[in-house]
Structure formats: C-alpha cells, structure tokens
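Excluded from the complex is one protein chain; the other protein chains are retained at their positions.
Naming follows writing order (A, B and C), and every chain is counted from residue 1.
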C-alpha cells in the first residue's frame, strides 16, 4: 500500500500560493509518496499535481464532477465521484496526512473535517484562526514554515506509528 | 414544498447549549418550518428535535449511519444515508437557512461548508472566529443574540427572495 | 418515527405506469405512511407523489441534484443530495419496504441494491427477470397483482417485526 498525502487549498490562487503548492507537490513526489487532491485544473489542485508530476510522482485527483472534463492535465488517476463538495470527506479519509495551503471556505471546511476525523493537518502559509486553536494544543494541527518544513512534519507523523 | 431550516451544533453539549437548541427547535416549529438536523440521539441534534416536536413540528434527521439504531426519538423522518460525515453536505444543501449552535470541529466544518455553497448561517451562542470574518462582511454569516433573534434573521432571509 | 415506504420506477413512463404509480402513492398515504422517492418532476416519481398528496399524505423526495429546480411540485420535503445516482442508496436505506414499478437500468439497479441490503421489494407490474429468481425463493422479492395487493404485502412485512 502506497503512502498517500493529501494537499488542499483554494481553487483560485495568487502566484505565490501556486508556487507554494507546486513546491509542496514536488517534495511529496520526491519522497515517493502519492499526492492526492481535488483533481481540478485550477488553483492549488493543478499546481500541486504539476509539481508532483515534474518530479515523476504519481497523482490522484478525487473529482467532484460526474466526468473528467475539468480534471487537471497533471492527474494520473482521476476518481470521478459526482459527489460535489461531499468528495472532500473522501479526500481526508484517504490521506495519511493532509497539507493545507491558503484557501477560502472550502479549505476551512476541509481542515475542520480532517481534524474531526483525527487526521493530522500541516498548515503551509495559511492560518485558519483562533477557532482552531484547540487543535494546535492537541498537536493535531501544526504550522510549517515552508514546504521543506512541511515534509519534515509529515515524516514525523508517519514515523509516529511505524 | 415546505420550508426547511437546518440546525447544527455539537454532538456533546452542556446544559445551556442543550437549552438553547431546544428553544431554537421550538421556535422553528412554531413558524411552521420543518426542522432538519443530523438526527442522532445526542447533543444539539436531540435537543433541537425535542423542542420542535414539543411544539408539534415536523423533524427530519439525516443520519450518518446505515440504520436508525442511533436516531433521536424526536425525529419523525429519519433519512438513513450511510455517508458518515459526508451527510453534512446533504444537510446544508437541503436547508434554506442554517442555524449554528456551539460545537467543535464537526460544527466548524459544517459552517464552512454551508458558506461555501452560499447558504446563510445564523450563529446562536457560537463564534467560529476571525477566519470567518469575511463572511460576516458579505452578510452570509450573521450573529443572533438569542433564539428569538435567530428567528427574525431567518425570516429576513426567507423574505429576501420572496 | 414515521413508517417510510419507498417507491421506485422509471423517470420516463407510459400512461398505464403513471396511473399505477399514482394509485400506489395514494394507497400508501391512506395507510398513514410517508412516501419516499427520487423526488424529480418526472415519471413514477412525480405520479406517485401526486397520488400521495391527493390523499393528504406526506412526501419526501431524495433528489440527485444540487438544488430543487427539478423537484416535483408534489414533494413536501425535498432532500438535496448532489449525489447523482448515489442517492439511490439513500433511498433504499431509508425505506422500510420498497415498491418497484416498471423502469429501466436505474430501476434494476435500485432493486438489486435494495435486495443486497436485505430490504423487501414488492414488484408491481414489473418483472426484473430470472437473474433475480433467487430473491423470490428467499422471499425478499415478491410480486403484487395490483396496488391493493402491494399494500397487503407491505402490511405483512411491517407486521413481521412488530
């Protein structure tokens, strides 16, 4: 069974966030992990998949749609769910660790959903605010200074149940 | 078609929150609206359904489970989804307006999910924090001082597209 | 908790099937049961809901869509799932007994799904063929001669675990 790392973040992004997502994706691939995201040809999804593919990684996209017409060209395995936002639950369940990049309500919802099923969330360049403070205290939500630091935090989590 | 008002909040609650949930449920029923929630025999779900039923209202519970064994006794129409947390998306889609009472990560996730599909959310006794500030500015997320005020805010929203 | 009876069948129907669906819906309402179906303004869904409503019954529609724009006017409680065909699983899980009227692949799929979770299926004017013969032998799949007979078969099933 391959190790799957989820990457979430906004469907619309500025250039610095896309660059962050690209680097996160590339580093995940370099570790030999499978990158999983929401699969669309937009924002953090497209950029992180592109980063992973440029490093020869394998990318899985869990699409909200009923077909692949809006899938990123950098996705190897498109899962077609027709679940709409309901697919976010599949994303967090399927990910061993989740990396969260800047986004809006959809990203906040995914972070909260991940935490509610006790999935570790690594924040990169994003702060969901004090409502989530308790999860920092529990160690379930952690902040990475940059993509390299995020990888270290993921490794620590993977090692914790090795 | 009946008007459906969703009520969300923690599965574990203290007595003041249960009392708030009961009153919100009762007032929703008094308006003739259908109360929809997560259907379980716990916390805000059970208390709000009990309040609605005590006023002769109709209650719909969208259960995460594959059977009704954990349904609240105050639910008239149990929808059995076997969707786990994925059922939260059904809850917010099916509700004309959502009332959010105190809860933890699951409630935060539902609020964010509701906002991401542009469903109006009325907060009662709960503050999800600054990460949600933009939605206050957009008028999509509003604070009620008490259950009576929540009903006024719901009426205003229902009237807005009459 | 109200008793929920599911009605399934084709989204496109001829006049005799629509008439059958109307009568089944009316008789379900007369018994005081809640009618649940796929909720759309077409075929067996629309006709059975109309029948139930004409007898003062309560109707629940589990819509595949992300909004109510295609809901039948005879549905009281539209559940908006955005699950596509995935909503069929919610339909059979939520129904105490399922009545199946003539339909095509979608109806065959729902019948098989209902049987696979051990839900009793009452056929009215429809024969899914020998592939389903084993379920007749097990008593899980039964044939009704007409809507009145279907009601008798439902009553027998409801009584069996009273």
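Simple rule for what comes next: a residue touches a chain if its C-beta (ideal position, glycine included) is under 8 Å from a C-beta of that chain, and two chains touch if they have at least 3 such contacts.
Nothing here was measured: the structure is a model prediction, and the numbers come from that model.
A.B. asks: Thinking of the whole complex, not just what is shown, which of C:1, C:66 or C:108 touches the missing chain?
C.D. replies: For the chain that is not drawn, the touching residue is C:108.
A.B. asks: Of B:20, B:83 or B:142, which residue touches the hidden chain?
C.D. replies: Among B:20, B:83 or B:142, only B:83 touches the chain that is not shown.
A.B. asks: Which one, C:9, C:25, C:128 or C:147, makes contact with the chain that was left out?
C.D. replies: Answering carefully, the residue with contact to the hidden chain is C:128.
A.B. asks: To test your reading of the contact rule: which positions on chain A touch the chain that is missing from view?
C.D. replies: Residue positions of chain A that touch the missing chain: 1-2, 4, 34, 58, 60, 62, 66-68, 71, 73, 75-83, 89-90, 93-94.
A.B. asks: If you put the missing chain back, which residues of chain B would it touch?
C.D. replies: These residues of chain B touch the chain that is not shown: 66, 82-86.
A.B. asks: Applying the definition given at the start, please give the residues of chain C touching the unseen chain.
C.D. replies: 83-86, 89-90, 104-106, 108-110, 112-113, 115-117, 127-132, 134-135
What we mean here is this: only the chains that are shown with their structure count from here on.
A.B. asks: Measure off the straight-line distance from the CA centroid of chain A to the CA centroid of chain B, and report it in whole Å.
C.D. replies: 29
A.B. asks: Among the residues of chain C, pick out those that touch two or more other chains and give their numbers.
C.D. replies: Those would be 66, 82-83.
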